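Yeah, one chain of the complex is gone here, protein chain that is, but the others are all in their spots.
Chain IDs A, B and C follow the sequence of writing; residue 1 opens each chain.
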Amino acid sequence: MNHVQQMLATHPRQSGTDPSALAECIQECFACAQACTSCADACLGEQAHVEHLVRCIRLNLDCADVCDATGRVLSRQTEADPGVIRAQLQSCAVACKACGDECARHAEGMGMEHCRVCAEACRRCEEACTRLLRAA
Amino acid sequence: MNHVQQMLATHPRQSGTDPSALAECIQECFACAQACTSCADACLGEQAHVEHLVRCIRLNLDCADVCDATGRVLSRQTEADPGVIRAQLQSCAVACKACGDECARHAEGMGMEHCRVCAEACRRCEEACTRLLRAA
Amino acid sequence: MNHVQQMLATHPRQSGTDPSALAECIQECFACAQACTSCADACLGEQAHVEHLVRCIRLNLDCADVCDATGRVLSRQTEADPGVIRAQLQSCAVACKACGDECARHAEGMGMEHCRVCAEACRRCEEACTRLLRAA
Partner (left out) sequence: MNHVQQMLATHPRQSGTDPSALAECIQECFACAQACTSCADACLGEQAHVEHLVRCIRLNLDCADVCDATGRVLSRQTEADPGVIRAQLQSCAVACKACGDECARHAEGMGMEHCRVCAEACRRCEEACTRLLRAA
């Protein structure tokens, strides 16, 4: 068990949500927040290319903030409000889709490897949010 | 002009959004994030009453995180993605409504003054998000 | 009284800290987090100039994150740990000084008005942190 799973397993209250789907989504939110923070910075460091990466940096920053909030909300089990969680999961899936699509374009078109790694993190997070929305 | 309005007025790119509605919503998001962080802590400090305030603390923490992310996303004007902004505004309105309702209950039922101040911050932020969603 | 002062005034526990110096520092942290988030984005939108603003964007993003964390830590009164608060205030003063200096250079050298507004927010936050460190 990783630390997310251990924290859920030792929590005094269990939500109805499938713990393995929940643990996966929490992990993907934190991983995507990190990847997007790092990709915004890597794009900013791409000297000659930075002007072509402005939209990518913008979406990376938004996606990092949205994933961070979502990972925190999902990490809480006590007295959860399903409507709050649902709305934030939907927003997270939208932000990850927009950012993942933009990163994937630069991975293909410009061979940006950090965008390729980040696009994968966005896809995994988007899918984990969608799975949790269906399960909830 | 306050600092939010000054930052918007000096920004090289103008989104189509009404700048005064946008500035108001940014301010309310940051104000609500602060009030909710403070109210969670004030509830935690209500020694004999803390067990009755568990749901309030939980919603305060969620609302602070969601408002923080929303205030950051809205503070950006460059290459904005309307779908990302819209989904986060919707989530923010939901979190503010849930938290504001819970705080209002404790303001009335238990005379909790910090909950009354926080409920007002939540209402103002919820309304600012709803206005921006209508305008966008 | 603004909302920060109202939240402090209605809190069940009072720290030893001077409430007006504390309220001012909390406000400046949230204001600086907003200004730096907005200035990073405004710099990113300065099409021909973005390559000269890379260091400014980087410092804006760091300063926004550090101010955000500091504003949250200071908003809490219950069972405060003076060492934790002190270390975070010191880090916040360092981040605000670095970012404020960089923004001031672009306000003067390139006439960047958003950098001028942001440099003022950084200076006010740095001073508020320094005052609180002296008072604590």
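Keep in mind that, in the parts below, contacts are C-beta pairs under 8 Å (C-beta built on N, C-alpha and C of every residue); 3 or more make two chains touch, one makes a residue touch a chain.
If you're wondering where the values come from, they're calculated on a predicted model, not measured in any experiment.
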Omitted-chain contact residue, chosen from C:A21, C:A80, C:M110 or C:L133: C:A80
Hidden partner interface residues of chain A, rising order: 3-4, 6-8, 10-13, 26, 30-31, 33-35, 37-39, 41-42, 44-47, 64, 68, 71-72, 75-79, 113-114, 116-118, 120-121
Residues from chain B at the interface with the omitted partner, ascending: 40-41, 44-45, 47, 50-51, 54, 57-58, 61
Residues in chain C touching the chain absent from view: 54-55, 58-59, 61-63, 65-66, 68-69, 72-73, 76, 78-81, 83-84, 87-88, 90-91, 94-95, 98
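Criterion: only the chains that are shown with their structure count from here on.
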Pair of chains joined by the greatest number of C-beta pairs in contact: B-C
Averaged-CA centre spacing for the pair chain C and chain B, given as whole angstrom: 19
Euclidean distance of C-alpha centroids - chain A vs chain C, Å: 27
Where chain C touches two or more other chains at once, by residue number: 41, 44-45, 47
